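Shown here: the complex without one of its protein chains, the others still in place.
Chain naming follows the written order as A and B, and within any one chain the residues start at number 1.
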Amino acid sequence: MLGLCLGIACEREERNFQGIPPSASASMPPVRESELQPGPPTRSAPISGPYEENAYGVSQGKTLYNQYNCSGCHFQGGGGIGPPLMDADWIYGSRPENIFETIAEGRPNGMPAFGRKINADQIWQLVAYVRSMSGLLRKDVAPGRSDDMQVRPQEQSTPKARPVHSALPPASERQ
Amino acid sequence: MSAAGSLLTLVQQSHSVLNPAGPQTRMIDRLWDAMYLTSIVVFVLVVGALLWSAFRRRAIDDPPQTPAREQSLKTVVAGATGLTILVLLGFLVYDVAVGRQITRNPGAQALQIRVTGHQWWWEVQYRDSIAKDWATTANEIHIPTGRPVALELRSTDVIHSFWPPDLTPKRDLIPGNVNSLWFRADSAGVYRGQCAEFCGQQHAKMGFLVIAEPPDRFALWLARQRDTAQTPTTDLTRRGQEVFLGSTCVMCHAIGGTPAGSRIGPDLTHLASRRTIAAGTLPNTRGNLAGWILDPQRIKPGTRMPPNQLSPADLHALLAYLETLK
Partner (left out) sequence: MTVRAEAYPEPLEPYEEVREELERTWEQPPGLWHWLRSVDHKSIAKRYIVTAFLFFVLAGLEAAVMRAQLSRPENHLLGPDAYNQFFTVHGVTMMFLFAVPIMQAMGLYFVPLMIGARNVAFPRLNAYGYWVYLAGGLFLYIAFFLNTGPDVGWFGYVPLSGPGFSPGKRADVYAQSITFTEIAALAGSVEVIVTVFKNRAPGMTLNRMPLFVWAMLIQAFMVLFAMPWVATVTQFLAMDRLVATHFFNPAEGGDALLWQHLFWFFGHPEVYIIFIPALGFVSSIVATFTRRPVFGYPVMVLSMIATGFLGFGLWVHHMFATGLPQLGQSFFTGASMMIAIPSGIQIFCWIATIWSGRPRFTVPFLFVLGFVVLFIIGGFTGVMIASVPFDQQVHDSYFIVAHFHYVLIGGAVFPLFGAFYYWFPKVTGRMLSETLGRWNFWLFFIGMNLTFFPMHQLGLDGMPRRVYTYLPETGWGDLNLLATIGAVTIAISMVIFVINVIVSLRGGVLAGDDPWGGETLEWATSSPPRPYNFPYIPVVTSRSPIWDESEELPVVTGLRTDVRDVLVTTLLDAEPDSRHRHPIPSIWPLLTAIGTTVLFVTLIFTPWGAVIGTPLFLLGLLGWGWPRGRDKWEQQLVESEA
């Protein structure tokens, strides 16, 4: 029973410091964004990201997401300047290789190409984290809460404020 | 800086509680001496008493328990307990006295330094005359001899602990808290320190150097640290700067005077002036630097620095450029 529960652990817990071998990532085959194409439909074998099942890789992706300022445009996944990342809409596809290409090659309307600035291994980590935000990864692999997400001050140290849209008249006008 | 020369400085640096170089650690060293000597005396007495009790010659008809004997034993045990209490009381007073002395406010003329712990390196910042400006370096703290320095200790990720044993007792760097600490180096020297609170994979290789130097040399050093980096002058170093700005380096490192301004990794503005790289792990030589850039995970598995693929020519140029960052 215990073994069963933990049996799925091996890949999740791996700490792969050396990263994936560079040759595996350098030769990315051309990536398809949709099934539409001239002629009869063909299926290309999906490429899986190397960190989809690896909690350490996803967590590294999360750190990098903030450090490399992805949050500057996409915020914590809710989107703002850039599109949201935690919903189910994917403009350029949700498969790992689509997202890899988005990060590496950039997209029109503002997404820069990071291919030369971030090495492939870290891009794959970012891919895994981005996919975890919309629940595409297993839950036990996805990272937990952040240590410093909210920027508002602690409730107990904020001054007492009256509700803005209260129907009650201010205390001075009440009987 | 030659490889042999920098290795020599690594060997010569001091890293010990018993080799105090500041007023506080000297007091603690004296406290240790007192405790150590007392312990030896008490140890000899107690173990001697134990062995004598166990092996003393007993008469065949030695009576095991008589009231008179029990009474005298009671006196001995009570006496020994009383002595224990007296010794402990003495040390309590001594401890509190030393504790008060070493935490006394160093005064306003102390040099302010901010040390921030990161997984797994130390960010060191000196307050400039303009309050907003800071001179930033990493893993190497230069201090003037004879003048107290007041450290402001912060952490951006997990708990670390700042500990150069020759100069000062340790103090934790706790996220969400700001700790402070002051110390003074009485003699010039290179003092090694290391993170003392378990902070993850590379806790073992999170070292730093404290370099105490005469005030005039320190002032010179600080003035240079406040400058931006030199503009590259040769083709090779210009090429190196392009490599730096066009590759993965720029995502994490800052070099003053260039567009590189990221604060994720150590500030490299004056990299070549430092004695070590990788948080006190390797002497700062060209070969070590090249190895560190290409495959940092072999040297510090788990470190945040990713491996880099550079062509030999690019690497050569990059190293040449980094070596100009005095």
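Here is the rule we go by: a residue touches a chain if its C-beta (ideal position, glycine included) is under 8 Å from a C-beta of that chain, and two chains touch if they have at least 3 such contacts.
Values in this document were obtained by computation on a predicted structure and should not be read as measured data.
Novice: May I ask which residue of B:146, B:246 or B:301 touches the chain that does not appear here?
Specialist: Final answer for the missing-chain contact: B:301.
Novice: Going by the contact rule already stated, which one of B:106, B:169 or B:291 would touch the omitted chain in the full complex?
Specialist: Touches the omitted chain: B:169.
Novice: In the whole complex, not just what's shown, which of B:88, B:220, B:294 or B:313 touches the removed chain?
Specialist: B:88
Novice: So which bits of subunit B touch the chain we can't see?
Specialist: Touching the missing chain: residues 7, 10-11, 13, 15-18, 24-25, 27-28, 31-32, 35, 39, 42-43, 46-47, 49-50, 52-54, 56, 58, 62, 64-65, 69-70, 73-74, 76-77, 80-81, 84-85, 88, 91-92, 94-96, 98-100, 102-103, 119, 157-159, 161, 163, 165, 169-172, 174-177, 179-180, 192-205, 207, 281, 301-302.
Novice: Taking the full complex into account, what residues of subunit A touch the chain not shown?
Specialist: Touching the missing chain: residues 1-3, 5-7, 9-10, 12-15, 17, 55-56, 58-59, 139-141, 143-150, 154-156.
We take it that only the chains that are shown with their structure count from here on.
Novice: Express in whole angstrom the distance between the two chain centres, defined as the mean CA positions of subunit A and subunit B.
Specialist: Here the centre of subunit B sits 37 Å away from the centre of subunit A.
Novice: Quick check on the complex: what are the subunit A residues that touch subunit B?
Specialist: Against subunit B, subunit A makes touches at 15, 17-19, 22, 63, 67-68, 116-119, 121-122, 147.
Novice: Quick one: which bits of subunit B touch subunit A in the complex? Just the residue numbers, please.
Specialist: Listed in rising order, the residues of subunit B that touch subunit A are 175, 201, 246-248, 250-252, 264, 297-298, 301-304, 306-309.
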